[in-house]
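A single protein chain has been removed from this complex, and every other one stays in its place.
The chains carry the letters A and B, assigned in the order they are written, with residues numbered from 1 in each.
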Amino acid sequence: MGEILVAKGLSKQFGGLQAVADLDLDVRRGEILGVIGPNGAGKSTTFNMIAGALAPSSGTLVFDGKDLTGLPAHAMAARGIIRTFQHNKPFASMTVRENVMVGMHLRLKGSLWRVLLAGTGAVRAEREAVQRADELVAFVGLGDCRDADVDTLSFGQGRLLEIARALASEPRLILFDEPAAGLTLAECERLTDIIRQIAQRGIAVLLIEHDMRFLMALADRVVVLNFGRKIAQGTPAEIRADDTVVQAYLGDLGAMAHA
Amino acid sequence: MSDFFELIVGATASGCIYALVALSYLLITRPTGVINFAVGEWAMVAAFGGFLTLSRFELPYPVGMALVLALMIGVGWLTERIAVRPLVEKGAPPLAPILALLGMLVVFREVVSVGMGPDPQPVPPLFGYGRLELGLLAGSYQSFFIIAVTATVFAAAWYFFERTLAGRSFEAVAIDRRAAALMGINLRRVTALAFAGSAGVAAMAGLLVSPNVSAHYLMGLPLAIQGFTALVIGGVGRVEGALLGGLILAIAEQFTVRYAPIPPGLAQGVPLVLLIAFLLVRPTGLLRARESRA
Partner (left out) sequence: MKSIAGFLVAALVLSAIAFMLGSYHTDVYRKLLLWITLALGYNFLFGIAGQVAFSHFTFYGIGAYAMVILLFQVGLPLPLAILAGIVVCVVLALVVAIPATRLEGFYLALATLAFAQLFIVVLNEGGSVTGGPGGLANYRLPDILGVRVTGPWYTVVIVFLLLGTLAILWRLDRSWFGRACRAVRDDPQAAQAMGINVNTTRIVAYAVTSALAGVAGMVYAFVDNTVNPPIFGLENSFLLLFMVIVGGSGRHAGAIVGAILLYLLPFFLSPLIGHHHALVFGVVMVAVVLFQPKGLIGIWDHLTARRRMAP
């Protein structure tokens, strides 16, 4: 199978509220899976469970054959599941390049003794890291801003930085949290391009999004959630024609009109 | 047995002092999120104010107290104006005002040390040095005075927060700063009021405790730590928490000194150990802050 992530029976309860119930979901290598649904459908909760920010109340998460259910965020990241943040969260005291280098933490990290004792080995690793960071920064189109302090970036540029930083961790599954939110039309087009290229490299992509036009044009497959449950799954064309989906969105006519 | 009740009265009086210091923190922390380490020094300055007005110039007690309170409220307002407002308006990180206030702590202490010298100075108690016996409970006049004043202050604080518009605006700012501003609450005024009020309460603590311990330029920091411990124990979000925490701390402290088979010096460690224990196990304190009401 080409699935890299298989979620079965995923559920999350907050006190009396069932945010997600019995969700089955899978993502294949190199595919772009979109997750949509009206407000409160459980998209963010699902996202956070896969990312390790929330532990599921029940269900399993199997990634590349290994059970990762309930692992914390940094452990998920260590296994190749990397997420971005909807409200950009750059490291404010660093430059663009340095931010991306933090993304390489998992690759660069080693024994502290080696840091203290090793001379040339560590220096070389740092130099290579800088080069790789510059490549990623150029890939997302921020090449001119390499040395800029992140507080000088525009919102759209900050979003690109999020992506570059996420890519630095060499993810096998990348989770995008409403990546188009707050972007101009031109920025959305660039984003679409970047995400397509990421998928072409064999990295699985899962994205939740409200911007229907953006998502339907980009996704290979779409999963629709409502009230914490999956109500439909299929290609964008199939979803557009699906009655239950239209019903779910009747309270959100504006969104469906753009789909 | 009467010994026991005497201890209760004394401990309650100490607890009231801690509670006042805790309330002083609370008044600033709730609406602004700033932790003001300098409250202890405010109490210390007020204690010296008491010394000057009551011992040196021998003014009548109510006059002296009122003068010191008025002065300290002004000092509180001024502190906010100098050390906090410019930072908030500049958009400085939350740590900045705390650091500035730490610097002010040192400034206050040194100014007093330069002006008044390193020796402790006496402050006379309002009702003299006599004892009062109310049934089983017995203690010095000062102890009962402290308890009475603290009860009044806390009742006033409770009333302020629960029943007055100004107090509700404090709560609103504490819950959601931006929303409060959008609803027309004047953030600047709230902050200034918070600092002024806090200084007034701290001044009260300083005036009440100094007859027992004398005014001394180093008395600020231990008081600040005890006050903060009281706040952590009782609950960081509630006025009642300050009172509860202060009483628990004082009772634990005094009863350990009296009845536990450990040397008295080591008993000084009791509040510190309690603080560390609470921080590790239950940092929000015993009483939960009220959730935002719909």
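The definition used in the following text is that a contact is a pair of C-beta atoms (placed from the backbone, for glycine too) under 8 Å apart; a residue touches a chain by one contact, two chains touch by 3 or more.
Please read all numbers here as calculations on a predicted model, not as lab measurements.
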item: Partners of the unshown chain among those that are drawn; value: A, B
item: Omitted-chain contact residue, chosen from B:23, B:39, B:52 or B:83; value: B:83
item: Selected from B:62, B:135 or B:265 as touching the chain missing from the view; value: B:265
item: Contacts of chain A with the absent chain, listed as residue ranges; value: 51, 72-74, 77-78, 82-83, 85, 89-94, 98, 101-106, 108-110, 112, 115-116, 122, 126, 147, 149, 165, 169
item: Interface with the unshown chain - residue positions in chain B; value: 35, 82-83, 86-87, 92, 95-96, 98-100, 102-107, 109-111, 113-114, 221, 225, 228-229, 232, 263, 265-266, 268-269, 272-273, 275-276, 279-280, 283
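Throughout what follows, only the chains that are shown with their structure count from here on.
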item: Chain centre separation in whole Å, for chain B relative to chain A (CA means); value: 49
